[in-house]
Every structure is written in C-alpha cells, then in structure tokens.
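Structure record follows, encoded as structure tokens.
Only one protein chain is missing; all other protein chains are in place.
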Amino acid sequence: MSDRLRPSTRIPAVAGELLQGVRGTPPLTHCITNAVVTGFTANALLAVGAAPAMVDIVGEAGMFARIASGLVVNLGTPTPEQRAAILEAVRGADAAGTPWVLDPVAVGALPVRTALASELLAHRPTAVRGNPSEILALAGDGAGGRGVDAVDTPDAAADAARSIAARTGAVVAVSGPVDLLTDGERVIRIANGDALLTRVTGGGCALGAVMAAFLGASRAKDVDALDAVAAAALVYTVAAERAAAVAGGPGSFAVALLDALDAVGADDVAARARTDEGML
Amino acid sequence: MSDRLRPSTRIPAVAGELLQGVRGTPPLTHCITNAVVTGFTANALLAVGAAPAMVDIVGEAGMFARIASGLVVNLGTPTPEQRAAILEAVRGADAAGTPWVLDPVAVGALPVRTALASELLAHRPTAVRGNPSEILALAGDGAGGRGVDAVDTPDAAADAARSIAARTGAVVAVSGPVDLLTDGERVIRIANGDALLTRVTGGGCALGAVMAAFLGASRAKDVDALDAVAAAALVYTVAAERAAAVAGGPGSFAVALLDALDAVGADDVAARARTDEGML
Partner (left out) sequence: MSDRLRPSTRIPAVAGELLQGVRGTPPLTHCITNAVVTGFTANALLAVGAAPAMVDIVGEAGMFARIASGLVVNLGTPTPEQRAAILEAVRGADAAGTPWVLDPVAVGALPVRTALASELLAHRPTAVRGNPSEILALAGDGAGGRGVDAVDTPDAAADAARSIAARTGAVVAVSGPVDLLTDGERVIRIANGDALLTRVTGGGCALGAVMAAFLGASRAKDVDALDAVAAAALVYTVAAERAAAVAGGPGSFAVALLDALDAVGADDVAARARTDEGML
C-alpha cells in the first residue's frame, strides 16, 4: 500500500453499517447486465440481502430506474434492445436521482460498447467499475484490452481514474489484486479478495451490481458515494476470502461465494479488512 | 391450513405417479423463459427427468410448441423477439392442444409484460403460476409489486386466483410459504418448501417449467390439470426441503436442489407431503 495512505478502520465500519442496511431494507437493484452473468449477478444480490430486478427492455427500463434504489449498467453483451433500454434507464435514473454504476466491460477493445460508454459518461454515472484496461480505455488513455481480462494494474490506471472522476463526478473503482477507488480527490485501497475471483465469470460484474445495491442503501444513511462503493467492494472481497478458504476450485468457489455473501457479517469485515485511505 | 380443507394422501400419490411418468418418458418441455434463469431452469428440468428445449425465436417457437409435450411462457425479460415468439408459441400450443403454463413475472409493476400477459390470458393458458402480487395484478386487483418479490400472501390472492380461473379456465398456482392452487372450484394447498427458494434466482421460475413437464406427462395418465400442477409443486417443494437440509447457504442450496430433484422419489414425497384439498 502507498506510504501516503493510512490504514482505515472507518471503511470497515461503514461497510458493516451498510451491510446491515441492505439486509434490513433490501434495496431494489435494477440490473441491465450481460447475458453471461445475469443469473450469477441476481444470485449475488439475493445472497448479500438485496432485491435484484433484471429489467432491460425498452418501455420498462426507464420507469423502473425511477423507482429502483440503485441501477447497474453493464456493457458485456450490449444488444440493440439493451442499448436503447440503457439510455432509457440512465435518463430515468437521472430524473429520479437514482444512483447508478457503469461497468464498461471490454471497452477499448470493441467499438459498439466503446461508443456507448462515452455517451453514458456524459450522463454522469454515480460510479464506474472496471479493470485497469477498461478504465484506461474509458479515459482515452489505453490501447484497449483483449476483452474482459485486465492487463494492467490498478495503480497504472490511477491517473485515468482521477481524470474520469474529475470530468464526470463519478467515483471510479479499479479492480485488481489491490482495488483502487477514488472520487478524484480521496483514494481508498482494498487489498482483500482472492485470485479465484478472476477464474469465475461474473466475479467482477456481480461486484458492480453489489455496488449499486450499497449505493441504494447509502441514501438512507449519511454515507457518500465513495464510501458506499468501497464498502461494497470490501464486503464482496471479504466474502471472496471466506469462499476461497473452503473452495476446491473455481466451480465450488462460485458456489461458496454466494454462501459467503449470505453469511458474511460486520465482524468478519472488521476482522479481515486490509484497507487504507488518504488523498490522491 | 384451512379448516375447510382435509389432509390429502391423494395428491402425494398422484405426484409419485407423475414423477415416474416423467422419468419413464421424458416430456419434451418447451421453455420460453427469461435470460436470468434459463440455465437453472433447463438444469431443473433435466434433474427431475424431463427433456428441456429453450426455443424462443420467431419461426421456430410456433412449430415447436406443436410437437412439445408442454410449454412454459415466462415473462421475466420479454424482448421484442421473445414477445413475438411467445405469441407464435401459444397459437401453436392452442392448435395442437399442448398444455402451457404462464408465469407472469413482475406483471403489474412493468407495463410491457403487463399488456402481454393480458393478451396471453385470452389464449387460455392451462395454468398460471405466480406470486401473490403477480396474481393480484393479473386479475386486475393489485397495485403492482416491486418487481419479482411477493408482498402479499397466497391467501390474500385466493379471490384473484378464483377470478382468473373462472375467466380463463386456467389452473392458478399462487406461490408462497403455503402454496395455493385452484381451478376455480377445487383448491389444494401445499405447505412444503423452504425459504431458501426465495433466495435463489429462478426458484419460482423453474417450478413453472416443472409444472409444464408434469402437465405433459399427465396427458398419458388420467390426471387433470389441477392435480398435475399440484404434483409438480409438491415434488419440487419436497426436493427443496431435502436440499435445504444439506445446504450451507443460497449458493449450495441451488446446487443441492438440482441434486434433490434428481434423487427425490415417490416415497420421499409421500413421507414429507403436507398438503390438503377441498372446495374453495
């Protein structure tokens, strides 16, 4: 971790508080996500205590984003119908003040979603979650990845994250061995997690949805967007550590992760957290 | 359970008979279902012994519904292509006499599927399966749910279920802690199941597909639609109890449910059944 950052007990406390909030009043979490991970994402949300709703058709996505507690827009398999529904949804979210997370899967490598992601940034997402390649590409700094796999480290994308945050007002969360999250001024790092998360499809995508749920829950608390997104990442990666401890491989890890998202509590989070925070 | 209802050993016997029928001659079960649960639904059908086929494109859905043993139409993520394929399929089912189940996911809360569900009721589904909110909305009595989660009890939807049954001739199955099933005159209740079914995406949707499979198998037996649908619900909820007994959380429950749908037998069903029946 950076010398400029100091270990945080504040973030684990916020994570515990929001986790209880999610379970007490399950945030209705609107997901427009890719066809590969939609089942796993819904199960991750249900496991952690949220109420998922996959509403991705034109004529429904906009009105639903207005009543949802949070929204995640994941660009993994953006069919024409989904692209239109996404624009409807972000306009609905904007009108109603619904917090939303943009997950720019494979942006930079593939043209249709890259153009859409640029357009979506103008709608000012509450948060952006991606791997370093995606964040670099989104900031206009990257050469593009090979798809969904990260080829750079979160540190290498710190400037890109700051640039996106400054330009759009979004919290930017860069996933990697040590996650880096920033609102353009403050920075939080989380060293929890397990490499098995990269061996399961949806390991990152489901986190974007959990961030949307935590953002939804944060509205009833005095918690800002950076802290809410960091809380989601911390709960998720602590659950991943619990799961990895009992898994025999990537298949059983995915199953155990759902069990762990259900079982994880504020105490686990406090005991296992390896996070620091400071100024960029 | 209601004082008007008497404990039934008849339904468990029918369930055992149809379960053997499904495994002896696997009913080709045509599924048009939502993107979130399609894999889990196919696996649930395979596990119980049926032969799933996910055929949801225009130009194929209609002809396939004619040769299938049973059809389930689930409105969870109704893209334009699926909506057209659904209409094709129900016309095919109608022409060939294929029994079909309507699962009106989130009807009432979302306009596109609500309009489609009304149109589909006119095609006289063999059965309708939903949670209380959805059944209330379908009958025109509800204010709409928050999506897929139920906010009312099956008892609260009994009049709505009777109304739909009277209007369309469908068997109506209302899912909840105690399932309520009726053809408008007779009523069957099933107290089996486990709360973990609500913590797994597709827990209800897969049941709709299993109902279509059992309706398919019932055609070779002297079993009416209400008994066939109740048999499916009983087998499924007994399997859920077996699964819950070994599960460590929602992830392992979903896996164990598939194992239990494969392993459950007529003896288990008879031993565990908590069901009664009578007149509405």
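The letters A and B name the chains in turn, as written, and every chain counts its residues from 1.
We take it that a residue touches a chain if its C-beta (ideal position, glycine included) is under 8 Å from a C-beta of that chain, and two chains touch if they have at least 3 such contacts.
Note that the coordinates shown come from a computational prediction; the quantities given were computed from them, not determined experimentally.
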{"item": "Candidate in contact with the missing chain, chosen from B:55, B:90, B:137 or B:273", "value": "B:55"}
{"item": "Hidden-chain contact residue, picked from the options A:67, A:84 or A:110", "value": "A:110"}
{"item": "Option touching the unshown chain, where B:93, B:260 or B:273 are the choices", "value": "B:260"}
{"item": "Absent chain, residues of chain A that touch it", "value": "34-40, 76-80, 106, 109-113, 146-149, 199-202, 248-252, 254-255"}
{"item": "Residue numbers in chain B that touch the chain omitted from display", "value": "26, 28, 35, 38-39, 42-43, 46-47, 51-60, 63-64, 67, 79, 81, 254-260, 262-263"}
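One rule holds in what follows: only the chains that are shown with their structure count from here on.
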{"item": "Rounded Å distance between chain A and chain B, as computed from the means of their C-alpha atoms", "value": "34"}
